[in-house]
Structures are given as structure tokens and as C-alpha cells.
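What you see is the complex with one protein chain gone and the rest in place.
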Amino acid sequence: MLGTYITFPELLIWIPLLAGILCFFIKEERAVKAFALIASVLILAVSAIALFYADESKYPGYNQVSYYWLKYLGNAYHLRLDSIGLLLSFLTALSYPLIFLSSYKQPRENAGKFFGLMLLTQAGILGVFSAYDALMFYFFWELALVPAYFLCSMWGGERRVPVTFKFFVYTFTGSLLMLTGIIYVYMHTPERIFSDGTSAMHSFSYSAFQAASLSAKEQGWLFWLFFAAFAVKMPIFPFHTWQPDTYDQSATPVTMVLSGIMVKMGLFGLLRWLLPVFPEGVAHYGNVVMWLAVIGMVYASLIAMVQDNLKMMVAYSSIAHVGLMAAAILTQESSGLQGAVLQMFNHGINIIGLWIVVDLIERKTGVKRISELGGVSHKAPALTIFVVIIGMANIALPITNAFVGEFLMFSSLFSYRILFAVLTLVCIVLAAAYILSMIRKVFYGEMVSSVKSITDISLMEKIALSVIVLFIFVLGIYPQPVLQFTESAIQALALK
Amino acid sequence: MSNMKLLILLIPVLPLIGFMITGLGRNVLSKSLSGFIGSVVVLASLVISFMAFLQVRESGSILATYFDFINIHNLHIAFDFFIDPLTSIFLLVITGVGFLIHVYSIGYMHEESSKDFSKYFSFLNLFVFSMLLLVIANNFAVMYIGWEGVGLCSYLLIGYWFKNPEYTSAGKKAFVMNRIGDFGFLLAVFWVISRLGTTSFSEVFTAESLAKLSQSDITGITLLLFLGATAKSAQLPLYTWLPDAMAGPTPVSALIHAATMVTAGVYLIARSNVWYTMAPFTQGVIAVVSIATMLLAASIALKQNDIKKVLAYSTVSQLGYMFLALSVGAYTAAVFHVMTHAFFKALLFLGAGSVIHAMGGEQDMQGMGGLKSRLKITHITMLIACLAIAGIPPLSGFFSKDEILSASFMKSPMLWGLGVFGALLTAFYMFRLYAMTFLGKFRGSSEQEANLHESPLSMTLPLLVLAGLSIVGGFIGIPEAIMSGAHQLGDFLAPVFAPSAKLMGPHTVSHNTEYILMAVSAIVAIAAMIVAWNKFSKYTIGNEKDSAFGTVLRNKWYVDEFYEKIIVQPLKSISRFFNNTIDIKGIDGVVNGVGSVVQYASRQLRYLQSGQIGGYVLLMVLGFIALLIIQLFL
Partner (left out) sequence: MILFTIGVVGVLIRRNAIIVFMCIELMLNSVNLLLVAFSKMHALSPVAKASPTFASDAQVFVFFIMVVAAAEVTVGLALIVMLYRNTHSVDVNFLNRLKY
């Protein structure tokens, strides 16, 4: 049945879409939670199975599908999961159960809407990772963002509405610039002839975009149009100011989706669209973007050092990590790309872990200021162990998963330009400084009054965190399978 | 997998298993059980290390490859182990001293709750695992795992008593400073990768690899690796974490901050000896840094009253000696000193631990004195250790120190002179410590006096073993001048340093010169010892007046304050500036500014919407007329 009637990418998009819509109609909170969890586990199962059918020569048509849709525009409903897409969709599928598990105990108003929107977002994200037509890509890009706006503005902190508005303006401006770019490229694509003999003037297909006749100058400014959307999403300095506020104000599950997965949409955009479609633009302006990324890294790390708000600190640390990935991708060198893709996966896992613990601290003590906390480890030793492990993964200690990716990325940056490696490596020192001071101030020392009555973590949370820790160590000690999995797709992108 | 390969894998893995058992079972294991497991795994590693040592002695180095760690298009890093004479010496020292300290800890930590006790042993095992991985790795990447791992364990163990914010802050300081070193280490590794495309030790030091490296490559790489080493081995300017690290339990100080981890930098340079021999500039830098560190730390140790602080600065100073040896190309001497230092410094720390234990946690030497009669075994073993570190013949410290000094004499007599001055200071502060602690009258409270007791067997036994090693440890490296062909360590290590030796060419001092050198350093040490003995055996609180210079020394040359002022504070100010001014006011300000401009403009424009229909029509008419004019006349 698989591969003939239905394919993995379709399943991965339709299950969350339908489940999300169904969620809107379930009234009872517990039922919604259970339903959403089951749906997300189902998606995880599908995506895990899909990993085994990655080899397209052996299993043709399992991960690829193409229907006619909006034919007169030269568009097709063309989905295809290559190995990078598969890896990232697995990350997405894996994150959702973890997110749902970790907040299972937390009461949620309007649960039906909340989980419905969450699953719709997931459908959009999975679509982004599998779209092979530019129009489809844009469609899914917006499908992922629109529910996210609602999620940000309807649940969260007091300042959520203005903050979401800022988020909306930023991302929407980016998206529209990208749409302009898409249309411009589309106008320069050759005729598309479909297999049934009909044809359209131009084409939205991925291959047509790569073949579009664009001068170097056009590629230059189109590069920036596309980059605007991706840069806002990642975010790259100086397009980042929406992010700390949004992360701080949104409900934590939403923040996890934003920081763990949606950030990867931007990076994935670089890999899938920017590098192959505008090679000359990248050659010309890639350097500028790398400078931005590297400056942003140092800048964000420094700011993270003085943050008193836990969530803000994590947000800035995430900006620094993403900057490294973006810079490594733009080296277009195979070890940098390999490292970046591996790190995209690992960063998703680690940051979700970090948010889970930050959220737990905030939920248990009602405080998110580092200076107002202290001695948590007296009451919650298990939580402390998880924090130390995840914190260490966040600063890329060896045998945690982040190390391998960062090692490869630093290495490629070094051969690209030594100064970049020097500047980015400064950040690992800074990262150690702020993560450890956070751990020291929050977990060690004397107990403060708000900590006195807290309890250690519950079973559900333990399961979620244990899964994360398992991934941290397994991929830290034996990353080779993942590297091998994505190798061929990455070789196609690398310059040398 | 062949038997030997599996056994070698077990050397680091056994402590890892111990870590997992004691770590995960911390809620169920009893104290004696977790202590037993923790010690026994290290003992097993010791046995296997010894087997590996014999094998290496018999039939040369062993290489064991396990799996691909990273294998991509242009970079291949295997997870492989490599045991050559250098590694096997380090393995023996780590597991040997490590085992003794595990045993000692069972006695020392017995007051902890069983949960914390297991936690302590699991950390200790994890440390041994990381340290073994560091020395057994066959490439820089896997070595880096151990390199960071020991830093992590050091962090965890320094902050073991996590309720005290000062302790945890010391742990953090250690970790962050080590990270500065890692910065250099990693840059060096990337440099190697970008030039050679590999990190494997069996490939990067070969002649054809060396041919691919230019002189500036080698100088750069060696300097960066040295930066890594300065952090890990507490050299200037990154040494300040080590004295603070004394916040951890005393056995930890003995194992990590004296015997093993801090010598990782020495190992790193000894491992890359070919590069260093080829980089005279780096050697010069190391010489300057090591001499400066040695003298600075020794001078600080003169005025410290905390027994562990004295030992900590002494460690920094002794590490300076090792680097001095490395800088003059005397790699064997450096490893020799690592070994003897591991024995007597571990012994000193454990002895100090025994004293502290007896004194009920008191670490200030002003409150001690006269413990000679009460702690007999501790006293004897401490005396041996002090004699050994002071370089009194024929104890182990004499031989290793002498070898370093004579090697530096060959390079330049000035280095030798400064080295001997350092030896003088060493003898002085060590006997100050000895005299203040064990001689004179007891100066503590009567309550402490009533509780004075010799430590249990699990603590004194390691002391005795280490004392024995401190006495005889030097005999494996008897200099050529005294007995020909008796430098067994040198012969054993010769293959590792052969390429360097070939580059440097043969040069030795005459036997007569060497006799004079030995005599001078021994006499200087004995003289300093006698002065200190006399001066401090009659010590009473307050009779030690501080001159202006003494105050500077007591305050450790104000180095910490200096760093705080010129690095930490400015960095924080910059961060705050970035956060408050650039991020919030600058970038966010621009973004919000764009929003406000749009809002302002629309607010102004809406006044046109007056509701007066006449107005609208007028505008419409004017618009038409304008269009008409444009159409017809322009």
C-alpha cells in the first residue's frame, strides 16, 4: 500500500492536519491532551519508519509524491523527503510527543484550540521540510506561521499581544519579501510540461528554480529577498529582537516549537533554496551573512551573560547557536554542512530539553529571575542532574551530541577563515560562563523561600527528559549513522 | 576483537561502569558497597594497565581501533586507543595513585550521607575514566573528550559541597578557565585538520606530515596547544583556578589537582614533542612562562596559612618545573617529575587531609602545631613527602628535579639559577608548613585537642604506600653520572622521544659539572630547610610580621583582583551595554521606531477624514482639476 496509494510525506502532513482539526471539536481537556499525545506518537512512528525507506534507489516512490495542483500556474503538489528532510521531520515528529508529555500535567485553557493549533503548526512545518515546489514551500511556510501567531497571542504572559504583533510584523515582512522573490524567479523559469502533455508558461518546480535564467546581479538581490525570510526565522543578528521577547512571553510548549523546530525552517531554507537556487548570490554575499552570523554569535553570547531572566538567557544562547549553524552552512564545505545538519537535529533536542527544565523551574517556584532563585537541588536532585547534563550538551561538551556537530562546524569555519573560528570559539568560553553561573545560582547555594515547597519532577517529565538525555549521549558517542545518513544529500550541496 | 584489544578497552571503560553503578544506584547502595565498587574498578584498571605495560615493554606499542567516530567526505576520525611507553607510564600513575586515593576516600568521606557518598565515588570514577581516555586516545578528538571530561569532573567535585556558594563559584571558575584553554586546544586541532586532514597521533607526527607543515604552522599550533596546557596545568596566566579549586574534598585535591589532571598539559606537550622541538620560539615562550609561574607561585606559597593553599601553590610551582623541562627539550625529565610529583604531592595532600580530618575540618595552620606526637603515621609520611619535594637526596624528588635542572643548565645557566632559586623557595615553604603543623605547641581549641586522633587504616595505608613510592620512586631514573645505564625510565621512554632526540642532537654536560650542580641544589635545599625548621618550630600566632612585600605575597600578588578589574568587569560592562543600549534601545528601537513612524503618520493623515462631505467633494474636484492639468499641460 505504501508507495502506491499513499506516501510518507503525505501521511506526515495529513495526520497532524486532520488530528489538529479534530482537536477543535473535543471539549474535554483531558481527552484533548490524550488525543493530541496519541496523534503525535503516531506521527513519530510514521516518521521513524520513513527513516528506513530513505534510500530512493531501493524504495522509489515511498518518500516522494506529485499530483497536479494549480496546473495552469505551473505548480504541482510535489512532496519529497530527501535525507535532510527526513532527519528534520523526524526531529519535528520526535519533539511533539516530548513537548506534550512535559506539559501534560499543566492545566491549559481552551485546550482544544491550543492542541489543534499546535498540530496544525506541525503539519505546516512538516510540509516545509518536504515541499519540492516553490509555491508549496511558501504555502506550508505560512501554514506553519499562522497558527503560531494565534498560539503566541492567545496563551502566554501579560505582554503577549504586543510581542506577538512584533513577531508577526517581523516574520510577515520576511515572508512577503520571499514571496516577491519567488514570483520574480518564477517569471524567469522555463515552460513546464506536465506528464499528461499539458504545459504552463512558467514553473514553480524545484528543478526549474535551479535552472532559472538569472544574472549574477539579479541573484544578488534575490538572495537578500529570500534571506530576509530565513534570517528572521532563524534569527540572525540584527533581525533577532522579536525572539527573546516572544520566547519569554509565549506559553512554553509554543516556545519549544518556535525555538526547537521553527528555527530549523530558516536554516533548512538556506540549505534547500538559497544555496542551490542562487549560487552566485551566495558566492557574492555569503561572506556578509557569515559576518552577521559570527558577530551575532559573540553579541548574543555576551548578552546572555547578563540576563537575569532564565528564558531570555536561553533565547540569546539559542541565537548564538543558530548563528554558528548559519555560518557553517554558508561555508558550503562538506564538513561544515554535515556538522550543521547534525547540529540542527541535536540543537532541536537540546533546546527542547532546556525549555522543559526552565519551564519546570518556573512552574514549580513561580519565579523566572535567576537572582531570585537558589538551592533548587536540595529539593529536586533529579531535576538538577538533568539540568547539568542538558546544560553540558548546550555548551557542547564532548560525548554529548552537540560536540560533534560543533566540532565539524568550527573545523570548517577554521579552514574558511581563521578569524571566524577564533571569534566563534570565544563563544564556547562565554557559553560555559553563563550556563554554569545559571546552574550555580539557581540550583546550588542556600535555598530561597520560593524553593522551600517545591517537589521533584514527576514521571511524565522524567520520561520526556530521559528520552532527551538518551539522544544526547547516543548521538554524542556514536554520531556516525546520522552523518552517513545525510552524506549524499549534503555532498550535492557542497562546493568541494 | 582480540583479547588485548578488549582488555585495553576495559581500562577506561571499567571506571565508567563504576560511575554508572554508583551514580544510578546512589539511592540504594550502602556506603561500604559503593566505596568498594568505586575502588575495585580502578584496581582492575590498574591490573590491566600493568599487563599493558608489560606488553609494551616486551613488544612495543599497541594500537586498537574500535569504531568510526566521525567519518565524512574529507575527515576521518576513528575511535581508537594507542598505548606506547609514555601512555603506559601515565596509565600506571593514574590508576595506581587513583586507586590509593579511592581507598583513602572511603575513610575520609565516611561522615557523608550514603547518597552523597555514592555521588562522590561516581564522580571520582568518572574522573578516572576521563583521565584514562585522555592519555590512551590515539587522536586529538578523542583526547579532547577526556580533556573536557576531566574539566567537568573537576567542576563537579570542586563544587561537591554545593551548599556553599564560594565552593560552587570556585568550580565554575575552574571550568571557565579551562574552557579558555580548550579554546587554544581546539584551534590547534582545527589547524592540524586544515593542514593535514587528520588528527591521529600515528599520522600527524610522521615525517611526511611534518613536511606538509610550514614553520609558522608549527609555531602556531604549538603555541595554541600550550595555551590549552596552561589552563589545564595551571600555568601563568591561567593558574588562578587551581588554588580556588582547593574548595573540593581533600582526596579530590590530591587526585585531580595534584597528581593527575594538572599533568595533562605536560602529557599533551610530551605527546607532541616533535612539534615542540621544531618550534624554538614556542620553547622560549614556555621557558619564560614556566619560570615565571614557578617563582610567582612559590613566592605566594611562602605566606599562605591555609595548609591546602600552600600545597596548591606548591603544585603550581612544581608544574612550572615540569614545563621548564619541556621547554628545554628534556621530555623524559618532565615525565619523570610528573611521576615523582604524583607520589609525593598526593602524599602531601592526603597527609594534609589526615591532619584536617583530625582537626575536625580546620585548615588554618595557625591553629595547628605540635601534631607530631598525636598523628604518628601522618607525621612520618608527611616528613618524607616534604623531604622528597624539597629535593633532599636520595628521595625521589631529588632525582627528577636534578634532571630538570641539569637539562636547563645545558640550555642556559640563567634558567638553572632561577630553577635553583625556586628549589630554595620550595624547601623553605614546605618546611614552614611542616614546622607549623607538626612542631611547636598545639595552638587550637581544647575541644579540638581532645578529639585529635590518628586516621583509620583505610587512610593511613595509602599514606604509607605513597611514602614508600616517594622514597624509592627516584631510583628508576638515576642519572648517568651516578650509575651508568640505570636510567630505566629514560630507556623505556626513549622510543617516544626518539624523533625529538634526533632533531636536537646529542649533548650532555660532563659528569663533573653535573656533580657540582647536584651538590649545589642539594645544599641550597638543605640550608633552606634548616632555616625554615628553626624559624617556624617556635611559631606562635602573630609573631610573623608582614613587610609591605609580605602583604603583597599574602594577597597573592593581587592577581585575582587584577583579573576581576581588567577582564571580568569590562566584559560585563560590554555585555550590559550590548543588552541595554544596542539591543533594547538600538535594534529594537529602530524596529519600534519604524512602527511609531507609521502610526504617527496615519494619526496625522486621519484628520483629513473630517466627515464633512463638502470637504471630500472639494478634494475630489481639486483632484480632478489637478489630473486635468497634468493630462493637458504637462
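For reference, chains read A and B in written order, and residue numbers begin at 1 within each chain.
The working rule: a residue touches a chain if its C-beta (ideal position, glycine included) is under 8 Å from a C-beta of that chain, and two chains touch if they have at least 3 such contacts.
Keep in mind that what you see is a predicted model, and the values were worked out from it rather than measured.
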Seminar exercise, completed: Across the complex, visible chains touched by the hidden chain are B
Exercise. Looking at B:3, B:113, B:547 or B:612, which residue reaches the missing chain?
Worked result: B:612
Problem set entry | Absent-chain interface as seen on chain B, which is shown | 606-607, 609-614, 617-618, 621
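Rule of thumb we're sticking to: only the chains that are shown with their structure count from here on.
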Problem set entry | For the chain B and chain A complex, residues of the former touching the latter | 67-75, 141, 144-145, 147-149, 152, 155-156, 159, 162-165, 168-169, 171-172, 175-176, 179-180, 182-183, 186-187, 189-191, 193-194, 571-572, 574-576, 578-579, 582-583, 587-588, 591-592, 595
Seminar exercise, completed: Within their complex, chain A touches chain B through residues 166, 169-170, 238, 240-242, 299, 302-303, 305-307, 334-335, 338, 375, 377-378, 388, 392, 397-399, 403-404, 407-408, 410-411, 414-415, 421-422, 425-426, 428-429, 432-433, 436-437, 440, 443-446, 478-480, 483-484, 487, 491, 494
